[in-house]
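This structure is in structure tokens; I'll ask about it shortly.
One chain of protein is taken out of this complex; the other chains stay put.
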Amino acid sequence: MTAVLLTVLFCVGFVWSVSIGTEPIGLGDILHGIVLTSSSTDSVPQLVVHLIRLPRALLAAMVGGGLAVAGVVMQSITRNPLGAPDILGVSAGAAVAVALASTIWPGLAGYGLIVLSFGGAALAAALVFGLARFGRGGLSPVRLALAGVTISILLFSLMQGILIVFSQDPSLFFFWLVGGVNYAEWHEVRTAAPWMAIGFLLAMLLAARLNVLALGDDVAKGLGQNVGLTRFVGSISVVLLAGAAVAVAGPVAFIGLIAPHIVRRLVGYNHFVVIPLSLLLGAAMFVYADIASRFLIEGGETPSGIVTALLGAPLFILLARREKVAS
Amino acid sequence: MSATPVAVPASVVVAKRRSAAVVIAILFGLALVVSFATLGLGAVKVPQPEATKALFGFGTVDEVRTVRDFELPRILIAWLAGGSLAIAGAVVQGVIRNPLASPDVIGVTKGAGLAVVIVLLAYPEAAVSYLPVAAFVGGVAAMAIVYVLAYRGGTTPIRLALVGIAVSAMFESIIRYVMIDKQQAVGTALVWLTGSLAHVDMTTVWEFLPWVLVLVPLCVVYALKLDLLGLGDDLASGLGVAVERTRRITLLIAVLLASATVAVMGTIAFVGLIGPHIARRLVGSRHAVLLPASAGIGALLVLVADAIGRGIHPPVEIPAGMITALIGAPYFVYLLARSL
Partner (left out) sequence: MKKRIGGILLLLGLCSLLVVSAAAGASAKQKPRAKFDPTCGPALGAQRTVDGTLGSVTIKGTPKRVVALEFSFVDFLSQIGVKPVGIADDNDSKRITPPVLRLVDGYTSVGTRAAPSLEKISSLHPDLIIADADRHATILRQLQNIAPTIALDSLKQAYLPNLHSAVLVGRLMNKCGAMRVRVAQDKAVMARMKAAVLKATGGNGEKREAMFVVTTNKVFNVHSDLAYTPSLLKAIGIPASLVVKPAKDANPYAELTMESLLSNNPGIMFVAQNPPHPTTDENFSKSPLWNQLSAVKDKKVYYVNSNLWSKSRGLLAGEMIAQQAVHLLYHKFVPITLPKVAGKNT
């Protein structure tokens, strides 16, 4: 039932995103534009739909969905309700790596950038975990969250500083600070799609294990699971999903945190259901956010990430307030 | 992290106290050395010993002006603000009872930063001396918001930390939105947000000094109470300390101090986190020694960062906040290596 609702929500958003823009385009043209197989048509509206709106809506869906799934996996393997790529530093690591690389090595192609993005994401994750484990006390969710925020601030300060000193144009890093899909093209969709598909597959493969892991490390070990392996594969999935998302759309905030929570409230904790539905909800959320970003500033575009940042923050506060988090 | 009451022989206690005092003395001595060594470092280079002579008024007009009007205020602010920020960080960590807490991550710094950005971008004709007030109000407002939101029949350190993170994220989002909406004047605001001492002069020092003179001693006074708090709420209650109230006031003082430093030098990352971190490993967790040690390290950090920032590629001013971020990265990698 929820699945149906979410699907409808997503489809409505998707179609809406493809239908609106600066020029009104008729439904017939829209449909033609979607199913267009080549750019051989002369019809400008159809080309606009096919070459601009469609990849933008698709990328928004992919990025939103990917981040949501990454959030689910992170929350499960760290047993931290505040787990998300942007909160635990992963997004920051990826964003800084790509921002610096594309500024310092301008010729770097799409695949080179993605690999760097993965590297940045993985390194940031390692830093966060290392920082959180240091000293007495266990790897508590609070410590993870604090470590994540600390590393994020560190990386963003670094990036801001370097861009200020070396870049010609300060408005460049709005993109790298908030993220967005405003300039999406098929090129970005093609670059990110395979990695996100692998990441999603990995997550689904882990679904059963994650269900068991949720019962507690001891229980899982007692049932014969290799929890270390589960966490490792899970981390790879997160790096792939978040790394690819950030490489093409910048560090989009809060979807990875909030979508899993909403889905869990609606359907419970079974990962076989939670993961795909989070994908749907995350996709829908970012598609709607992207639509909203076209109307925020009159006459121009705002980075789509700013909408999720502004709307997600109060929800984050609600979550932080409510969570019964063990020390 | 919390001070554990264990019965130790008096001689050991005295020895511990003395060695802590030695460490603190070394830290401050080191900071003094760095101060003098970097006195003439900047867009206009003045070598030692001319720089020290210029400090007292001897030398060419240029040397004296450079050292007295430009270098000296920066060094003084590095001491005062760097030390204060580290002290505020230590206090916040004590109240939240988590070594990873700091004014940066629980919303205070971002709140102060947001207030300043709004004033800078939305009211450019406003007098610049409103900025410190704005930062102050922003930081206190942020803490008030965090406190109110975390309050459910009382606060727990965990909830304070988590809500602080969330509120900080919210402020960051608003800052980014304001900057995007008002793109034109972004350059100045960004330099400011990264944290820099480039614009500091003696008037700034005089304006900042009262804050330090009032708030730092208050911090020290409450430091003793914090040691009691660290024993755990029940035990501390038994010893007659009104836990909630003390927590509130102590946090307030730290927030005031941190906000004031943001007003002076923008948001410099990590001094409030790394300073107490390192200090704790050197002298332990008793606040009577932790606070001075943190201050020493905080001052050192900002002194070094500012010196590098102005000396590495003159006359370009690299913001000190970027240097502290650069210092922070290897430090965290080191922590990671040690914990593996």
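Read from first to last, the chains carry the letters A and B; within each, the first residue is number 1.
In this text, contacts are C-beta pairs under 8 Å (C-beta built on N, C-alpha and C of every residue); 3 or more make two chains touch, one makes a residue touch a chain.
Keep in mind the model is a prediction, meaning the values are calculated, not measured.
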Options B:20, B:90 or B:120, residue touching the unrepresented chain: B:120
Per the touch definition above, residue among B:78, B:253, B:308 or B:323 touching the missing chain: B:253
Which of B:39, B:131, B:149 or B:169 contacts the chain that the document leaves out: B:131
Residue among B:23, B:39, B:54 or B:198 touching the omitted chain: B:198
Interface residues of chain A (partner: the chain not displayed): 21-23, 39, 44, 47-48, 51-53, 102-103, 106-107, 164, 168-169, 171-172, 175-176, 182-183, 185, 187, 297, 299-302
Positions on chain B contacted by the hidden chain, ascending: 42-44, 62, 65-66, 69-71, 120, 124-133, 136, 181-185, 187-188, 190-192, 196, 198-199, 201, 203, 207, 210-211, 214-215, 218, 221, 249, 253, 256, 310, 313-317, 319
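By our rule, only the chains that are shown with their structure count from here on.
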Rounded Å distance, chain A centre to chain B centre (Cα mean): 33
Residue ranges of chain A touching chain B (in the complex, touch as defined): 82, 87, 126-127, 129-137, 142-143, 145-147, 149-151, 153-155, 157-158, 160-162, 164-165, 170-171, 174, 177-178, 253-254, 297, 302-303, 306, 309-310, 312-314, 316-317, 319-321, 323, 325, 327
List of chain B residues in touch with chain A within their complex: 1, 98-102, 104-105, 149-150, 152, 158-159, 161-163, 165-170, 172-174, 176-177, 179-181, 183, 186-187, 190-191, 193-194, 269-270, 273, 316, 318-319, 321-326, 328-329, 332-333, 335-340
